[in-house]
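Note that this complex is displayed minus one protein chain, with the remaining chains in position.
Going in written order, the chains are labelled A, B and C, and every chain counts its residues from 1.
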Amino acid sequence: MLLSSATAMLAAARAEAEKLGVTVCVSIVDAAAWPMAFIRMEGTILGAIDVSNKKARTAAVFQMDSADFALIACPGGGAYSLENTNGGLTSFGGGIALKAKDGTLLGAIGVSGASTEDDIAIAQAAANALTA
Amino acid sequence: MLLSSATAMLAAARAEAEKLGVTVCVSIVDAAAWPMAFIRMEGTILGAIDVSNKKARTAAVFQMDSADFALIACPGGGAYSLENTNGGLTSFGGGIALKAKDGTLLGAIGVSGASTEDDIAIAQAAANALTA
Amino acid sequence: MLLSSATAMLAAARAEAEKLGVTVCVSIVDAAAWPMAFIRMEGTILGAIDVSNKKARTAAVFQMDSADFALIACPGGGAYSLENTNGGLTSFGGGIALKAKDGTLLGAIGVSGASTEDDIAIAQAAANALTA
Partner (left out) sequence: MLLSSATAMLAAARAEAEKLGVTVCVSIVDAAAWPMAFIRMEGTILGAIDVSNKKARTAAVFQMDSADFALIACPGGGAYSLENTNGGLTSFGGGIALKAKDGTLLGAIGVSGASTEDDIAIAQAAANALTA
């Protein structure tokens, strides 16, 4: 994934957040989970920085959206304790795995700072910008 | 346990994974939970590296399979929070304690990357190679 | 400091890096050392991600450029071991404290990936963009 793709996703995420009237952090990592680009919108709670990073990391290292990861990595889930591996992962929505049409992982995006529903919508809007 | 035993288990694990059509990480530790040998099959999700290590560690330091550990180390279990000790342990299957016929711990194996069911089958196939 | 100021600095840093024919990571933190914005240019060594973050953090928490910090925080320096505080700091150039005309700290920028000389030049070019 090119840096220009990552910054285009950041711009799309900001536009969606502004449309929704919220402020968020947006983290983009490559297919090996290494950081590529990050922004924190003004007014975003500081705790969201690490959360957006971990959402992106979760989606990259397990190649699945963090909302899907949440279904198995939780008390009572099929893989309870998985959320405590890899330096601590995120078991709720807002991390999206970015894949090519053939399924190859391109990277991942994590969004945090608003409601989980809005975080997901913003991450999805950004992901759509990648493939547009 | 000899390194040759560990590498024989790695080979058996790979063969079983290929038979099942999946890709996994395989970690083998000694009776003191120190790493002996590790492989990551091509195409395995990166998150599985830490998980296979933690499964092997879990089985070694509590001398029980991680599937049995899961029954007590979980919310509602008899030893909830035990999974958060020792640097983070794994409360689901795929880690197997390797024991001699007299019950002495020889080491442990951890497998991660496929379904928990397949991970367990692969770890068991590798464990069988030790005693064959 | 506004996010728009941070992204303007990122753009200035990229332009300077391209002029110098190098690739770098650029990290911008606020006056409380919390991350605001980050980019990794394509081809930058992965080790530079953590270094650019730590350079910015160093400059923010001690309100001085990391090149000045290096003079005291080193073996034989007046504050040897200071570099091991705050989660690990950076004792060489490329982190610049961003200050208002009255000396108030606005934040800091860290650049890593090229030679220290080039990292400093890129950070300075970005800092100049803030006050231009």
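The working rule: a residue touches a chain if its C-beta (ideal position, glycine included) is under 8 Å from a C-beta of that chain, and two chains touch if they have at least 3 such contacts.
Bear in mind the structure is a predicted one, so any value in this text is a computation, not a measurement.
For the chain that does not appear, the touching partners among the shown chains are A, B, C. Shown as candidates are C:E16, C:D65 or C:E83; the residue that touches the absent chain is C:E83. From the set B:M9, B:V22, B:I49 or B:A114, the residue in touch with the chain omitted from the display is B:I49, counting the whole complex. Where chain A meets the chain that is not shown, the touching residues are 30, 32, 34. As for the chain not pictured, it touches chain C at residues 45-47, 50-51, 54, 70, 73-76, 83-84, 88-92, 116. What chain B contributes to its contact with the hidden chain is residues 2-3, 6-7, 34-42, 46, 49.
Criterion: only the chains that are shown with their structure count from here on.
Viewed as a network of touching protein chains, the structure reduces to a simple linear path. Our note on geometry: chain A versus chain C, Cα centroid distance of 26 Å, whole angstroms. Averaging Cα coordinates per chain places chain A and chain B 30 Å apart.
A straight line joining the Cα centres of chain B and chain C is 43 Å long.
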